[in-house]
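Single-structure report; data block below.
Note that one protein chain of the assembly has been removed; the remaining protein chains are unaltered in position.
Let's turn to subunit A:
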Amino acid sequence: MVCRKQGWGVAEMAVHSSAIEQVASHDRSRAMDAFKLGDRVFYWITRISAILVLVLLGGIIISLIVGSWPAIMEFGSSFLTTQRWAPSAEPPVLGALSPLYGTILTSIIAMTIAIPVGIGIAVFLTELCPLWARAPIGMAIELLAGIPSIIYGMWGFFILGPFLADTVQPFFIGLFDGVPILGAIFGGPPSYLSLFNASLILAIMVLPFITAISRDVFATVPPVLKEAAYGVGCTTWEVVRHVVLPYTRVGVIGGAMLALGRALGETMAVTFIIGNSFRISPSIFAPGTTISAAIASEFAESDGLHQSSLMLLGLLLFVLTFFVLAAARLMLLRLEKKAGK
């Protein structure tokens, strides 16, 4: 506070030269010293805060490794290939195969739904939508991104799950009944809690991310390019397909990978409706689990090797998302550089 007050005084001194003449010269040098000190303190506060970001990442990695060390020692690489998850067996048998499978499968299904729809919405917003409706629709999509994930989970649990189990799932099960492979994938009894339900909720959750980034990169396409294409008689679809998408390919892929990173680590939306079953089933209508769902539902009541294994799951998830997110950021960075030039 003192420093701030002094700052005002000195700042005015610097502006009104008459003020300088009035103060004695040693006051001036004192003021200069205060400037220097304040400058240095502020510089170091900001610098240390910035370095704290790196420390955070380091802390996350170290605490995960430390926490999962007993499990790494105990299970080694067999952790990745064991499907059984029996924390109360003697000795406990714990394997990551099932949550890994669930995490990757739900993310893939979610992205298969969300990428085309998300890009479709972005195309609609940038090319087709009347101007007056752009802002409200864009805002609605962005608000969708703001809704906390537990709300999605709860909504999926109470509303979407029963709806899917009563209508959509029986339809697919009937449609592919008896067909080899597809019959197994879309087989089994319909269920309120399933990988498929979780995937759909995930798709809805990541949709806004894909739309927002696609819309932003679509806006970077020089109007001249689009106008030229329209000028030679292209239809809207042809402009999008042959001008907008090729020009923004890197950005769109980057956005999709960012969304993938989100989907991989999404916790609350998935935990309620995936069923938390550690058995790998060929059917996507069967219950399963993901890494984050396993941690969320078991960690608070775990101890010893069980807890350590959950930490190890967390470490795996972190490594997985780190690479996906890093790749996404590198792509988007490349695009920014291109736009900057």
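Assume a contact is a pair of C-beta atoms (placed from the backbone, for glycine too) under 8 Å apart; a residue touches a chain by one contact, two chains touch by 3 or more; residues count from 1.
The definition used in the following text is that contacts and distances are computed from a predicted model.
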Fill in the blank from the handout: In UniProt, the chain not displayed here, chosen among "Phosphate transport system permease protein PstA", "Mg-protoporphyrin IX chelatase", "ABC transporter ATP-binding protein" or "NADH-quinone oxidoreductase subunit K", goes by "Phosphate transport system permease protein PstA"
Fill in the blank from the handout: Full-complex touch with the removed chain, picking from A:A71, A:A198, A:V217 or A:L264, is A:L264
Fill in the blank from the handout: Only one of A:W85, A:F272 or A:F285 touches the unshown chain, namely A:F272
Problem - Footprint left on subunit A by the chain that the document does not show - result: 7, 11, 14-15, 35-36, 38-39, 41-43, 45-54, 56-57, 59-60, 63-64, 66-67, 116-118, 120-121, 123-125, 127-129, 137, 139-144, 146-155, 157-159, 204, 207-208, 211, 235-238, 240, 258, 261-262, 264-268, 272, 292, 295-296, 299-300, 311, 314, 317-318, 321-322, 325-326, 329, 333
